[in-house]
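Note that one protein chain is taken out, while the other chains of the complex remain in position.
Then we have subunit A:
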């Protein structure tokens, strides 16, 4: 049984006349790990800052456990933030950093000592209490920032790209660490990232944002397997798009003419009519690369091979000029597996593994933007 912890209703925010959040509605459930995912400038950081109380919406309301907190300053909100570059107080020791929030609550000294050492134990920094922040590594500073925020036992923890400054390996460790913390503490996490892989692996639910609007809200699986629109499909993971036209409609299936090949596909959730242009979406791992003698699929040539350890990625240029990315698991017993560059192949998929989306206005823009191009440690 899930309960709503925080509701945003019709929240809008503009900066210098530019709309950053556009009439946004969102319910955050008690105890969940919710990720705000989007390219830079999508409004995810602004949304987090609104929750923290560092910005105030131009219109709309924020309700936390039945209480309207829209106009409350940050110091009166029962939630805490882990900042992107940690924002540790440089002139204080680790202990004093973590104790700061409790001192503000005017807790007795004994309780502060007790709770600070508990919080430091939680992030495995018991022995570092006397150090100053600049004597710690990036990962350790990150842990102090987390300890400082959770020591106050907030209802909600806001995390603003907390892992973006860490290297890949440490990032993976901290991802697991954060999940463990969230389970142990039972605190609701709202996590901001532009890294879709991170979002999928950590979250209970993901909010995909673009231009200040929610594009899709769902579990990582829903987001990945059943994207609501072309933007989500392109932003989350790699996707191959095949343009097609609906040619026949049955009760459960439709026939789609995909570049001259007739495929029988599951009927999509949106309304379709005969003659309607649609997009057939296939993840690289759902693509089958066949020998040129196969009796179905599009013909093309392998133009790039990318060995990734557990998988082998191939880029195939179809005769139509379209490029298709296929990702196959290693199977050394499969004689057809290892194609050479320039070798002719056929590309197909198992009907039913595809996902259909209707044609969209301005879709050229969505399909051409380089969505994953992100400035390193981008503040938006």
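One rule holds for everything that comes next: a contact is a pair of C-beta atoms (placed from the backbone, for glycine too) under 8 Å apart; a residue touches a chain by one contact, two chains touch by 3 or more; residues count from 1.
Just so we're on the same page, contacts and distances are computed from a predicted model.
Missing chain, UniProt protein name, picked from "Phenylalanine--tRNA ligase beta subunit", "Aldehyde ferredoxin oxidoreductase family protein", "Cbb3-type cytochrome c oxidase subunit" or "Spermidine/putrescine transport system permease protein PotC": "Spermidine/putrescine transport system permease protein PotC". Although one chain is not drawn, the whole complex shows that of A:152, A:234, A:279 or A:346 it is A:152 that touches it. When you scan A:113, A:132, A:172 or A:253 for touch with the missing chain, the hit is A:132. Considering the full assembly, A:87 is the residue among A:87, A:170, A:290 or A:367 that touches the omitted chain.
Set against the missing chain, the residues A:23, A:104 or A:350 yield one that touches it, A:104.
Residue positions on subunit A in contact with the hidden chain: 52-54, 73-75, 80-81, 83-85, 87-91, 100-101, 104-105, 132, 148-149, 152, in rising order.
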